[in-house]
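Excluded from the complex is one protein chain; the other protein chains are retained at their positions.
Chain nomenclature is as follows: A, B and C, assigned in order of appearance, with residue numbering initiated at 1 for each chain independently.
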Amino acid sequence: MQLKIGIIGLGRIGRIHYNNIRHHIPEADVVMVSDVDKNGLPEDVPQVDAGTLIGHPDVDAVVICSPTDTHADYVDRCARQGKHVFCEKPLDLSLDRIRETLAVVREHNIQLMLGFNRRFDTNFMKLKALVDEGKIGEVQLVKITSRDPAPPSVDYLRSSGGLFLDMTIHDFDMARYVMGKEVKEVYAAASELTGGAVAEAGDIDTAVITLKFEDGSMAVIDNSRKAVYGYDQRLEVFGSKGMAHVENNRPDNHVYYNESGASSALPLHFFMERYMASYLTEMTAFIKSVQGKLPVPVGGLDGLKATMLAVAAQQSVAQHAPVTVAGEGKPASVS
Amino acid sequence: MQLKIGIIGLGRIGRIHYNNIRHHIPEADVVMVSDVDKNGLPEDVPQVDAGTLIGHPDVDAVVICSPTDTHADYVDRCARQGKHVFCEKPLDLSLDRIRETLAVVREHNIQLMLGFNRRFDTNFMKLKALVDEGKIGEVQLVKITSRDPAPPSVDYLRSSGGLFLDMTIHDFDMARYVMGKEVKEVYAAASELTGGAVAEAGDIDTAVITLKFEDGSMAVIDNSRKAVYGYDQRLEVFGSKGMAHVENNRPDNHVYYNESGASSALPLHFFMERYMASYLTEMTAFIKSVQGKLPVPVGGLDGLKATMLAVAAQQSVAQHAPVTVAGEGKPASVS
Amino acid sequence: MQLKIGIIGLGRIGRIHYNNIRHHIPEADVVMVSDVDKNGLPEDVPQVDAGTLIGHPDVDAVVICSPTDTHADYVDRCARQGKHVFCEKPLDLSLDRIRETLAVVREHNIQLMLGFNRRFDTNFMKLKALVDEGKIGEVQLVKITSRDPAPPSVDYLRSSGGLFLDMTIHDFDMARYVMGKEVKEVYAAASELTGGAVAEAGDIDTAVITLKFEDGSMAVIDNSRKAVYGYDQRLEVFGSKGMAHVENNRPDNHVYYNESGASSALPLHFFMERYMASYLTEMTAFIKSVQGKLPVPVGGLDGLKATMLAVAAQQSVAQHAPVTVAGEGKPASVS
Partner (left out) sequence: MQLKIGIIGLGRIGRIHYNNIRHHIPEADVVMVSDVDKNGLPEDVPQVDAGTLIGHPDVDAVVICSPTDTHADYVDRCARQGKHVFCEKPLDLSLDRIRETLAVVREHNIQLMLGFNRRFDTNFMKLKALVDEGKIGEVQLVKITSRDPAPPSVDYLRSSGGLFLDMTIHDFDMARYVMGKEVKEVYAAASELTGGAVAEAGDIDTAVITLKFEDGSMAVIDNSRKAVYGYDQRLEVFGSKGMAHVENNRPDNHVYYNESGASSALPLHFFMERYMASYLTEMTAFIKSVQGKLPVPVGGLDGLKATMLAVAAQQSVAQHAPVTVAGEGKPASVS
C-alpha cells in the first residue's frame, strides 16, 4: 500500500518533494496538491485548496511547504484531522506559538517531522556516525561554517525573522544533532558588513555564535550572508579520541594546472545543488516513520529547540551578553 | 510526444536504463520489455519476446542490453525495421561482424548509439571541455588508470573476449574521445599476476598499453582486474598549455584523524556507484539524438574503432611487438 | 661586517636560534652564550654569565630565550647597555611590567623584536600576502584553529600564566597580524575537559574566543591543549572578495589505499617540526632590522597588545561577559 500524500505549497522546495515522492519513492505517491498560485502546477495530479486537501479522506499525510506564517496553522489543522505532517522549518517564529502547536500535535498523536534536511546529507551523516561509533570519544568542540552565496531580497529578509531564525537555525539544529546534547548558553557576536539588502532590511549578515553545552563542551558557528565564491557548508567534530571534518562538495574533482597556478571547481552553488540528495533521503525517512518502520528522526521538539537557540542568539546580541537557554522537553534526536 | 522505447535485456544495466527512462526522462517512456528470464521483470509494462518488440509499431527505438553475442543480430533486425538503436558495448567481438552491422545500419539509415557511458561522467566531461576550450593546448599525453575491484567469474571471463575487449575497450574509447585524434599504433604489455579466476580462464589481469597517435602524441592506459581498495578510475590530460586530471569520486569527503593517522573514504565501489549519473546523461543524449535535437554522440564507428584497438592490443601481446592500426572511416566524436 | 650576537638561555628554542645564526645566516654569528645550566652547552663559543654577556663590548645584539620571568629585566638591562634585543614571547605576564620595559626600550632607542615566529610561517605569510594584495577584499572574519598534541606538565602549567597567556597569545598576535586592525572586544568561553595535568593545575584546556574589531569584523580562535592526532594549526581568512585557508603541514603527502580505507600522514607533530623553518626566517628578519635594512617586523607594542588580549580573555571568563580592550599605541605591524 502506497502512502498517499498531499503537498501544500509548490514553490522551489515543494517541487523537490513532489518530484522525489512521485519518481523516487515507490512506497508513496502524491495524490493532490495545493498552492495559491495556480500557474505551473503539475497537471497530472488534482489541485485543491489547502482546507480540502487537509480534510480529504484520500490523504494519509501532508507535506507543508507554504510560507512560514502558515505553518503552525496548517499543522494544527492536520493534527485535528489525524493527518501526519512533514513541515518545512521553521514551525513558527514565535516560541509560544510553536509550543501551542506541539501541544495540539501531542493531543492528536500524529507524527510530525521537521525539514532539517542537512541531517540527511551524506557528509554530515558520516560525521554523526563517527561520533555515534565512539571514534571521536567525548565530543569537546563542534565547528560549523555556513555561508550563503548572496543575501536574499529586502522583502524576504524583512519577513525572515532575521539571520538567526532564517539561516543559523539549520546550524543550531546541526550542533545539537552532532553533539547529542543540549545547549546551556549562547553567545552571539554579529555585524552588518555587506551593505545592500541586509543593511536596508536592518538585519545582520555576519555572525560568530558560541554554544556551551551542559557538560562544558562547545560549538562555534560562523555565518555570512555573502560568500562570493559560493555556498560554504563545512562541519568539524573534535573530541577526546579524534577529529573529523567534511569539506564542501564540488561539481567535479578536476584540478587544472597551467603557468598561472592550479585551479579547481568551486563548491556546489547553493542549497538546491548541495543538498538535493538529502531531500530524497529525508522524505524517505518521513514516509518510513509514518509507516511505523522508523521513529521520526526530526521531531517537533527539535524545531522548538533550534528556535529557542535562535531567539537566545538574538537576545545575546541585544543584551551584549551570554544568554542561558531554558531546559525544555527532550528532542527526538536525543531521546 | 514521448519517444516510445523497448528494452531488450533487463539485467543490471538494462534495469538502470529502464529506471532512468521511466522516472527521469519525461521526453520518453518504456512501452515494452523483453528478457529470456521472466523473473523479476517490472509488472507495469508489457513483456514480449525480442522479435515482437523489434517489430512492434508502438516502439520507436530499442535499447539493447542483452548478452554480447546477440548485439549485432538485434541491431541488424532493428535497422531493417527502421528502429533507432542504443546498444551496450561491444557491438561484437569480431571486427568483420561489426563492419557488416554498420553496413546494415548505414543502408537503413537509423541512428545507432553505443553505450560508452564514461564519456558522460561529469569528471571526464570536464577534462574533455578543457581540451576543447584550448586550455590544454596541443594534447601530448593522455593517461588513464582503470582498475576493477575484483575479477569476474571464470565463466564470464571465458566469454568476455579477454581483458582488452571486455575492460580496456572503455579506455580505448576514452583515449580517442579526449584526444580527438586517431591511434596509429598500439603496444601492450600484459601479465597474469592475480591467479584465481583469471589464471583459470587463461586470461591476463594486468596491462600497460601505449597508444601512439597520428601526430606523435601518446596515451597510456594501465589496467588491473583486482584493485583491493576498489574501483579506480582516473584520467589525466597533458599538453602544451597545461595539464588537468581527475581523481576518483568518493561516497563522502570526510577525513578522520586519530593517533594512528588520517583516514578517508575509499573510491565509490564499482561502476554502478561511480557511473550511475552518467547512465542518465547518456540515455538523455540518445533520446535527444533520436529526436533530431543532437547528433549521435557515440556512433557505430566509435564502437568499431575501440574494438580495433582492443584487437591490436591482443596482437601486440601475441607478437610481442607494436602493432599498426589501419585507418578506417571517421568516428562520430571527431567528425 | 657580521652582527655579533649573544644568546641568553640555551634550552630548546635557544638552541634553534643558536644553530640558525651560526650555520644559516652568514650576516651574523654567535659570539657568546649564557645559561644557568652548564651541561651540554656548545663548546666552540665562550660561555659567560648573563650580566657579562649583556655588558660585553663584543656583543651587538642579544637573543633572550631564558624563562619568562627574566625577560623584562634582561630587556631593560640590554636597553640600558644599548644592545638590540630579540626576546621570546611573552615579554612579561604583567601588563604594567611590559609597559615599564617598553618605556625603557623607547628611552634608549634600541630595536626590540618579539618572537612571534608564526608570522614567518610560509603558509600564514601566504594568507597575509593575499590580504595585502587585496585578494580577500575587506576582511570580515579570521578563523584560527590552534591545538597542541598534549598538555605540558603541571609545573609548567602553574607558571605559564594560563592557556590564554601561554598558548592563545600566539593566536591573538596572528589575528591582529592578518587583520591589520585592532581588537575592540573579547569574549572567551572556556572549559576544562581533559582532566589530568590541566585539572590539577586548575587551568582550562579548551576555549573558543571571539574577537570583535573596531569596524565590526571578527576573528574566532579555538584552542585545545590535547589533540590526540597532533599539532593542529590552521588559518582561514574570509572577506568581501574571497576566502583563503591553509591546512596543516605533513611530513609527506602519501595516500595509502587498502581494503579498509585510505590513509595519509598526520600533521607535523609539534611546534619544533611545524615551525622550524619559520625560526630561521624570523631570526634573519631580526638581523636585517638591526642592520637597518628592514623595519622591526614584530615590535614591543605587538607583545603588549597580544598580552592585553590574553588578559581580556581571562577577564571575560571570570566575568562571564564580553570585555572591551583599551586602545593603546600602535603596533609595529599596523604602523
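Keep this in mind: contacts are C-beta pairs under 8 Å (C-beta built on N, C-alpha and C of every residue); 3 or more make two chains touch, one makes a residue touch a chain.
What you see is a predicted model; the values in this text were computed from it and never measured.
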| item | value |
| --- | --- |
| Selected from A:Gln2, A:Ser264 or A:Thr324 as touching the chain missing from the view | A:Ser264 |
| Touching the absent chain when the full complex is considered, from B:Glu27, B:Asp73 or B:Glu192 | B:Glu192 |
| Option touching the unshown chain, where C:Lys4, C:Lys135 or C:Lys184 are the choices | C:Lys135 |
| Option touching the unshown chain, where C:Val255, C:Met272 or C:Leu294 are the choices | C:Val255 |
| Residues in chain A touching the chain absent from view | 228-230, 257-259, 261-266 |
| Footprint left on chain B by the chain that the document does not show | 138, 140-141, 143, 145, 147, 185, 187, 189, 191-194, 206, 208, 210, 212, 216-218, 220, 222, 224, 226-229, 232, 238, 240-243, 320-322 |
| Touch list for chain C against the chain that is not drawn | 23-24, 122-123, 125-127, 130, 135, 241-247, 249, 251-259, 265 |
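As a working rule, only the chains that are shown with their structure count from here on.
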| item | value |
| --- | --- |
| Chain nearest the global centroid, as defined over all protein CA atoms shown | A |
| Chain B-chain C separation of Cα centroids, rounded to whole Å | 58 |
| Where chain B touches two or more other chains, by residue | 257-259, 265 |
